[in-house]
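Here you go, one structure.
A single protein chain has been removed from this complex, and every other one stays in its place.
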Amino acid sequence: MAVVMTVEELERFFLAEFPQVFHSKSGLVIEAVWERGCRVRQAFRQVSVRPGGTISGPAMMALADFAMYVAVLAAIGLVPLAVTINLNINFLRRPAPRDLVAEARLLKLGKRLATGEITIWSLGETEPVAHATSTYSIPPGKLGGIIEP
Amino acid sequence: MAVVMTVEELERFFLAEFPQVFHSKSGLVIEAVWERGCRVRQAFRQVSVRPGGTISGPAMMALADFAMYVAVLAAIGLVPLAVTINLNINFLRRPAPRDLVAEARLLKLGKRLATGEITIWSLGETEPVAHATSTYSIPPGKLGGIIEP
Amino acid sequence: MAVVMTVEELERFFLAEFPQVFHSKSGLVIEAVWERGCRVRQAFRQVSVRPGGTISGPAMMALADFAMYVAVLAAIGLVPLAVTINLNINFLRRPAPRDLVAEARLLKLGKRLATGEITIWSLGETEPVAHATSTYSIPPGKLGGIIEP
Partner (left out) sequence: MAVVMTVEELERFFLAEFPQVFHSKSGLVIEAVWERGCRVRQAFRQVSVRPGGTISGPAMMALADFAMYVAVLAAIGLVPLAVTINLNINFLRRPAPRDLVAEARLLKLGKRLATGEITIWSLGETEPVAHATSTYSIPPGKLGGIIEP
């Protein structure tokens, strides 16, 4: 099994289909995709700061969800209607007020369900700030990707 | 056990401590608090719309996290350093492009940990769009609330 | 939507298909089923006791999983191949060395997925000892039940 979409194709898809999430000022970057995984990055944003100089939980949840979706799309092609059915996140350490990096890894890629784990770090750190698992539902007949952006 | 903070006190706290989350244009409203529970509301926002006219998963996760935090504060008083350690969410139905209403209910309120469940509906619907459980860690010595906004 | 299986039909099914789980010495009882929910009971068993006189976590997980499966079967009929895809459990209080009672409630009953929540109490207590959520995958074409025990 190989990657079926490149970083450039993924970025074009997100710019076209998810302009509220992925735009020139969102600070979201798809850094790399590989077989059953990816690395994405969220630039530090003042809007996500919380008391004590840390980054909000919802900002990390959104990044985990984005990383998982990128890993699914990179593996199966463009499926805008794939939807998250479950996300479980453990917050491990207070993130520093810096960029966050997330890596997603698919644990299972079935016909109807894809499950993966996502680890998030503050840029430059080795101990993770959060760890999530997530399951996506894949609509019937969409495997392989049939929507062109 | 009774509520130790009113809706007005909670709103003042959020306006002062979490201005990035809770402000005049955020569309977030604390509708009611009661013993070990609360109801909050997120006005519909264009930024949360996704393909097909639904509302994004991260918008629902953020609302679940907010509802849980309000329920914790209403029960134990102002603890800005209480932090989410776990959130698990199941997405059940595609929400309509309308306001979301969330109710949180504490299942346990211990000295160190508070666990609750949160149900989210599209305004006016009876079947939930999402259901979450979450655990907060309460810093030692903070029970009862010692920070005044 | 109504219940499609009675307690007696469910018990016959479990005795026939899951004799390792549900037998005369298992201490498991299906107490009641209703629209989208059920109540089951696990008699106290010495094998589940842990240091301090409490009941093991895995015994509560097994009971949560059983309650969810009963609620699914009561709603859709006999589907032996329905399988758990996710279970998340929060342990809230140490159970007393007594019977456990669990109630399951379906939050969603779709064609492919059923999601529910399960609350577990020590018999006679009002505060729960554990709370779980779980999702079952329903094999295509099985809705309504086509397997007769």
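Chains: A, B and C, in written order; residue numbering restarts at 1 for each.
Quick note on the criterion: a residue touches a chain if its C-beta (ideal position, glycine included) is under 8 Å from a C-beta of that chain, and two chains touch if they have at least 3 such contacts.
All figures in this text were calculated on a predicted structure; none of them were measured in a lab.
Among C:V3, C:M61 or C:L107, only C:M61 touches the chain that is left out of the view. Taking the whole complex into account, chain B touches the unshown chain at residues 85-86, 88, 112-113, 135, 137.
Hidden from this view is one chain, which touches chain A at 88, 90, 92-93, 107-108, 115, 117, 127-128, 131, 133, 135.
The set of chain C residues touching the chain not shown comprises 17-18, 20-21, 46-52, 56-58, 61-62, 65, 80-81, 83-91, 94.
Following the convention adopted for this analysis, only the chains that are shown with their structure count from here on.
A summary of chain positions shows that the Cα centroid lying nearest the centre of all protein Cα atoms is that of chain B. Centre to centre, using the average C-alpha position, chain B and chain C are separated by 29 Å. Averaged C-alpha coordinates give centres for chain A and chain B that are 24 Å from one another. Residue positions 88, 135 of chain C are each in touch with at least two other chains.
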